[in-house]
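Of the protein chains in this complex, all but one are displayed in their positions.
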Amino acid sequence: MSDIEQVPVSLTVNGKKVQRFVEPRTLLIHFLREDLNLTGPHIGCETSHCGACTVEMNGMSVKTCTVFAVQANGAELTTIEGMANPDGTLSALQEGFRQMHGLQCGFCTPGMIMRAHTLLKENPNPTEDEIRMGISGNLCRCTGYQNIVKAIQYAAAKLNGTDIQEAAE
Amino acid sequence: MNDMTPTREQREAALEGMGCKRKRVEDIRFTQGKGQYVDDLKLPGMVFGDFVRSPYAHAKVTKIDASEALKLPGVIAVLTAEDLKGVNLAWMPTLAGDVQMVLADGKVLYQNQEVAFVVAENRYIADDAIQLVEVEYEELPVLTDPFKSLDEDAPVLRPDLDGKMEGAHGPRKHHNHIFTWEVGDKDETSKAFTEADVTVKEMISYHRTHPSPLETCQCVASMDKVKGELTVWGTFQAPHVIRTVASLLSTIPEHKIHVIAPDIGGGFGNKVGAYPGYICSIVASIVTGVPVKWVEDRMENLSTTSFARDYHMTTEIAAKNDGTVTGLKVHVLADHGGFDACADPSKWPAGFFNIVTGSYDFPTAHLEVDGVYTNKAPGGVAYRCSFRVTEAAYCIERGMDILAQKLGMDPADLRIKNFVKPEQFPYQSALGWEYDSGDYHTAMHKAMDTIGYRELRAEQKAKQEAFKRGETREIMGIGVSFFTEIVGAGPSKNCDILGVAMFDSAEIRVHPTGSVISRMGTKSQGQGHETTWAQIIATEIGIPADDIMVEEGDTDTAPYGLGTYGSRSTPVAGAAIALAARKIRNKAQMIAAHMLEVSEYDLEWDVDGFQVKGNPQARKSMKEIAWAAYHAPPQGIEPGLEAVSYYDPPNMTYPFGAYFCVMDIDVDTGVAKTRRFYALDDCGTRINPMIIEGQVHGGLTEAFAIAMGQEIRYDETGNVMGASFMDFFIPTAVETPHWETDHTVTPSPHHPIGAKGVGESPNVGGVPAFSNAVNDAFQFLGSTHIQMPHDAWRIWQAAKELGAHG
Partner (left out) sequence: MIPGEFTYHRPSSVAEAVAILVSHGDEARPLSGGHSLIPMMKLRMAAPEHLVDLGGIADLKGVAEDGDTITVGAMTTQSDLIASELLAAKLPIVRETSELIADPQIRYLGTLGGNVANGDPGNDMPALMQCLNADYVLTGPDGDRRVPARDFYEAAYFTALAPEEILTSIRIPVPPSGHGYAYEKLKRKVGDYATAAAAVVLTMSGGAVSTCSVALTNVADTPLFAKEAGEILTGSSLDSDTIKRAVAAAEAITEPASDGRGPAEYRTKMAGVMLERALARAAERAQG
């Protein structure tokens, strides 16, 4: 094997402490998927364009295909696997995506929901334009985004306790 | 009845059957990151395969030295064509009747072609090893322009075909020629052109692009040497076909091959074919005895597995002065790349391109397609369309606009004038299809009224005047598109893949407690089959959709089917599902008759059970009947309640639609903004309107991308340009227009539930709508045709050539 020593990383993922030794070149997406078996974040483009690998790291949305696992040392991470309500029911965003038909093949969905999660934390009441800009780092090949926008509006309304507008077409 | 008894409407609603905007079953797992895609699979001892690829587009491979790579700890094997020859797999047959190298056998024909397959303990070591494999190349002259393929002195791309002047589809006329496909009446068509008042002619190109689903192609092959059984998990749109192909190629008996397509992250035609990655993984697993995973990266996906389009269509229309079309003549130069690996039904070298007469009543037509080789990647898949149908729709819809311009007619009016009339259905087209049904006039008028077509034309005229006066630098285009699709391949009389007729299948089993498992030969890649198939069954047998589990993709359990592409699932498998369900209902009727002690002819179906005619209180619900089928089957009737149906459709289905695009173009930058896009679709009976709308949104977005910039380009040395998501145009939520959708319903007369298929219509109809909008905007400056893709610089260039920059 290589002469490069493995280095320790310890971080919190979905509320759980995790400690592993990794090769320094291990990409965070592979660390999550291969070492931690968190296969929700997906690999779509590998060049930080598609956002399918998006997770929340220290309150920021990051594309884990372009971050080394060592860079996440000490960080607090949330992946799609940590998104459901504590009782196992779907969170507002997850429910919104289902209600508004905001997904089809489901491959972009974990990244899309994680991005929307951080977006709504920063801007609980976004306009349609703000949502579109906010998810512009996430590509979807199936939906044309229209129902994703509605899904995020649904979640925003639910979280804000306001009326939910308009069902999916 | 007491107050607690549900009404008929309530019982109907509880089924969530056809017509219901049922929320998707799949979403429960997908929204939690619990989908199970191929790359999520981890097997004990699994290793990883990856390719050494050619940097050259055309070269001899003179030496492959893997010795340094093999020294790297963790590297298990490096396969080359020489190794594959031992198992007779250096080459594989394509669906189009050609053969294709699995690994470079003496030469390479396109950049990034597979040269060697490295097998290592993990993907990191595999990538390291790739850097260590030394390959020596001797460069050859490169051919990328299909218009030069048939030149006398064009380089010979396929020495393996030397002297072989008969191809899978008839005679070859040149060393780079693949086939000529001719349909229609040449003499009649020539006559129509001689006698025409007006003719137009234009070379309309549909550029090379790629389906690029967000999940790339991937597989895990696992050979159990003890049992002699091979299991392959993969991104397969057609798992049964893959099983048959794997058996034919490997000589492993088909019952010892298990092909499983788990959740698939989008397909769009990319995942129909068989690729070197699958073959090499299988061979590697046979050689090593451990499971081998192969996962394409995005660059490999865009540059090697299955391009789409690359059709160059010289289009001529003959017409009378009043706009009546009298003849259509099309010649297509089809660029197939280094191998003809089109995923079309076997007998159709240019797919169903002969739908090119579109929605119009052409009395005569003639079509000729020439397929040629170039130093580009193979493929030619139906990227979100039935086989070559989007090319055909683009061809005729641009052609009609060009004719309207020449005649000085409004393009919508010209279309209406030439529509096949409702009373002409079933309609026999000049190029050989029988359109099952349609009501084009109603759809077109509804669309024009909704969008306010005449008002938009008036606004456009005012804007053109303002532009001429120098008051604005913005021009406006209105794109009209009225497409007819041909989907649902297909009838066994004309459709097969490698000899297997293109039927599809369904199996339904009702359990004693009245819940259901059902399996089909199709495979969803995002279409939501688990949701919609259950809705068909729910309506047909009166069991709530929530009590019906739908399973696809496992060839051990699912009945044989030809898979999901070409919008064939609903037309073919959808029919099989309905018919299997009806078999169950028929048996249920016999059981119910026995239970109610009446003749089965005295019973009538009512939502979710059978009731005695004239005495609706005497009824048995499907749930009760199911229990009886297992608990106390009547004498003379087999116990159990299940059915299988294989459906061979009598005809294709012909969805259609009217699309309008309103676009504003900044002449100084070439930036085009879609102000409105209205899509009216008629896909016959609508099973789940929510899912249909979602399909339309997605297809329109892909159409937008293709028309406005999505392209696989090559430079003159055969370098593939922009094979990453930086350059290959996948629009984000910001660029993507807002979609307005609408519909009419003209059920298919031959389909058991009248459904026609919809997934691909928006792509087929959308591309011409966008392109016609761009072209329409520039007409008043004297332009007749601007080639796609319409990215900003090309629009700017067209504006410049038309003198719009002053």
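Going in written order, the chains are labelled A and B, and every chain counts its residues from 1.
One rule holds in what follows: a residue touches a chain if its C-beta (ideal position, glycine included) is under 8 Å from a C-beta of that chain, and two chains touch if they have at least 3 such contacts.
The structure presented is a predicted model; accordingly, all values stated were derived computationally and were not measured.
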Option touching the unshown chain, where B:Q131, B:T194, B:S492 or B:T557 are the choices: B:Q131
Touch list for chain A against the chain that is not drawn: 2, 4-5, 7, 23-25, 27, 46-49, 51, 54, 60-63, 66-68, 70-71, 73, 115, 119, 133-137
Residues of chain B in contact with the chain not shown: 123-124, 127-128, 131, 297-299, 668-671, 709, 713, 721-722, 726-727, 729, 731-732, 734-735, 791-793, 796-797
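In the analysis below, only the chains that are shown with their structure count from here on.
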Chain centre separation (chain A, chain B; CA means) in Å: 29
Parts of chain A lying in touch with chain B, wherever the complex brings them together: 1, 23, 25-26, 30, 33-34, 37-47, 49-50, 52, 79-81, 83-84, 90, 94-95, 97-99, 101, 103-110, 113, 131-133, 135-149, 167-169
Residues of chain B defined as touching chain A within the complex: 21, 23-24, 26-35, 37, 39-40, 42, 73-74, 123-124, 212-216, 263-266, 268, 295, 297-298, 525-528, 689-691, 693-695, 697-698, 700-702, 724-726, 730, 732-734, 736, 738-739, 741
